[in-house]
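Heads up, one of the protein chains got dropped from this complex, but the rest are sitting where they should.
Going by the order they are written in, the chains are A and B; count residues from 1 in each one.
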Amino acid sequence: MCTYILRRMVSAIAVMAMVGIFIFVLLRLAPGDPAAIMAGRNATAEAIAGIREQLGLNEPLPVQFMLWVSSMLHGDFGTSIFSGRPVFELVLQRLEPTLSLSLMTLALSVTLGVSLGVLAAWRAGGLLDRTLTLFATLGYSVPVFVVGYFLVYLLAIGAGWLPVQGYVQIENGLGGWFAHLVLPTVTLSLPYIALIARITRASMLEVLSEDYMRTAAAKGASAYAMLVHHALKNAGVPILTVVGLSFAYLIGGVVLTETVFNIPGVGRMVVDAVNSRDYPIIQSVLIMVSGLYVLINLAVDLAYTLIDPRIRY
Amino acid sequence: MLVLAGGGLLMLLVVLAVAAPLYAGDPEALDPFIRLQPPSGEHWLGTDNLGRDVLARTIYGARISLIVGLMSAFLAAIAGLTIGIIAGYLRSFDNLIMRVMDALMSIPTFLLAIALISLTGPGIGILIFAVALPETPSVSRLVRSVVLSVRERPYVQAAICGGARLPKVMLRHILPSTFAALMVQSATVCASAIMTEAGLSFLGVGVPPEIPSWGNMIASSRLYLATAPLTVLAPGVFLAITVLAVNLLGDGLRDLFDPRSRSR
Partner (left out) sequence: MTISRRNMMKVGLAAGAALSLPSVLRAQTAPSDARTVRWVPDGILQVFDPLVSTANETSQHSLAIYDTLFALDSKGLPQPQMVEKWGLSDDKKTYTFHLREGQAFHDGSPVTAADCVASVRRWGQADAGGKVIMESVKDISKNDDRTFTITLTQPLPLLIPSLASAAGLYLAVMREKDASRPVTEQVTANIGSGPFKFNEALARPGASFVYDRNENYVPRKEAPDGFAGGKVVNVDRVIWNYLADQQTAFAALQAGEVDLVQAPASDLYPAIESDPNLELEIMNKAGTNMFLRLNCLQPPFNNVKARQAMLHLIDQEAVMRAAGFDPKYINPVTSIFGRTTPYSNDENTGWYKKGGDLEGAKQLFQEAGYAGEKVVVLQTSDWPAASNAALYLANTLRKIGVNAELASSDWSGFTARRSNKGPVEDGGWSIFISDWSDSKFGNPLDIPALLANGDDAWYGWPKNDEYEALRAKWGDVDTLQERQALAREMQRLSWDFVGTVMLGHYVSPVARRKSLTGLVSVLSVVYPMWNMQKA
């Protein structure tokens, strides 16, 4: 097990290195010049050239790359071209909102998605099952921002129950933190609830048709025991896989939700950084996110052993 | 049953889209003096923020959205298939290839797409590529796992021992087995491509503003949700129908190829 984890860690570093090179090349091939953006809409070419020189953007690309790699190896994620602040500090500022939103979303979608999926599988073909299929399709096909506007209009402006936008840090009050996260979480969760419910339903149906389930039923096990103790446990692996894999998609969805609800998170920061070509931010954040992604999937793989004793590493 | 419903609906949409020039008006004709008008005899679904016909744009939008959806699904399928087969068959490359796929997969879809689009500026070609690229790893993983299990089966082993050349083994034995899983996966990719396109337009990096696409229309009309709701609803309803059709098709295909998961 330990060698397995070690091996996975090594490959995680390889993955992060590849992401780093890929992103560096991609960004530098893209036209655009942070100096020109810095100088503003009506700046002269002369002013832009001066800034570019100052920022060290005139160095040849391989030199810039080596500089970046060597500082990364020293644990220095660089400084933002625009704000002049360390990228690591900026990411820390932005991490809490994104983590809160992602984890709340995961919690809600796993709880609701699994329950709905189990219920649908229990009464496959029934009214609930069909409603769920319809809901799942809607969850997929309505853009996040439309859902967001709708919820804001209904619950924040109309009823006045919840705030429209913004984020309150946990330490400034749990109530405010939670209230500001309700609408974004619900908005972001819809497609994931749909996805997880569908996967749960499918894998439950598969398990329910197994012989040992029929045996259990014949032995007179209650419906609850059958569904939860026997079937769900065995259907857990594919569900867990999907949850792990949706992490990358979740971060993607976070970008839109953060924009709609004005949550100062990491996703929004990267979009703004791409728009202004703030290279150090984009490079560092994407490397960190990919590292996190690899770690989460490792955690998921290890969690398999908890659900399914047959799996050993 | 599901395949028929989904496939039929999708075919209908394709026909509507292909035949657009025969019956729909000009989607690009604009007139700034008739912005955001309610439905009228001349403009059945009203006009958008540049005085363009919403109905014509919605119909033409089917072309763009279907092209983006189908092409990126196709691209991801082909690339994923090739990579998956190579990784699953030539074991010496397996580790390297799968780590590259991991790397691709670990970059969040939206952020990768935005970075890619900054290369060339918004356009349909780059959009398809940007949607297909992050979907490729999941397809290739799937194909690889099928290949791994298939190549151990006796009849494939027998073919290899019998001196069958690699391409022949692929074509005869491995491709058909992966086909089912591939179709199902492609349907998912197609649906998510259409949604990704809408999200990218919302962030201002989708297809260029003059090109009618549903995502683009919804995103650029979002300020008029209260004053001219049809500008958002018309493309929105079509988007939902299309995603529904694609999902139905995907479900149907899964049932067809994998009878065990058929709903009872």
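Just so it is clear, contacts are C-beta pairs under 8 Å (C-beta built on N, C-alpha and C of every residue); 3 or more make two chains touch, one makes a residue touch a chain.
Since the structure is predicted, the reported quantities are computational estimates derived from the model, not experimental observations.
In the complete complex, the hidden chain is touched by one of A:V164, A:V182 or A:L298, namely A:V164. From the options B:T58, B:S72 or B:S118, the residue with contact to the unseen chain in the full assembly is B:S118.
Note that of A:A17, A:A30 or A:L298, the residue touching the chain absent from this view is A:A30. Residues of subunit B that touch the chain left out of view are 28, 30, 32-33, 35-36, 49-51, 118, 121-123, 204-205, 208-210, 220, 222-227. For subunit A, the list of residues touching the undisplayed chain reads 30-34, 36-45, 47-48, 50-51, 53-54, 80, 82-85, 90, 92-96, 99-100, 103, 106-107, 110-111, 114, 145, 149, 152-153, 156-157, 160, 163-166, 169-172, 232-233, 236, 239-240, 259-262, 264, 268-269, 272, 274-277, 299, 303, 306-307.
Here is the rule we go by: only the chains that are shown with their structure count from here on.
Taking each chain's centre as the average of its CA atoms, subunit A and subunit B sit 21 Å apart. Considering their complex, residues 99-100, 102-103, 105-111, 114-116, 118-119, 134, 138, 191-192, 195, 198-199, 202-203, 215, 218-219, 222, 225, 232, 236, 239-240, 242-244, 247, 260-261, 263-264 of subunit B touch subunit A. Residues 11, 14-16, 18-19, 22-23, 26-27, 29-32, 124-125, 129, 136-138, 140-146, 149, 202, 205-206, 209, 245, 248-249, 251-253, 255-256, 259, 267, 270-271, 274, 277, 282, 286, 289-291, 293-294 of subunit A touch subunit B in their complex.
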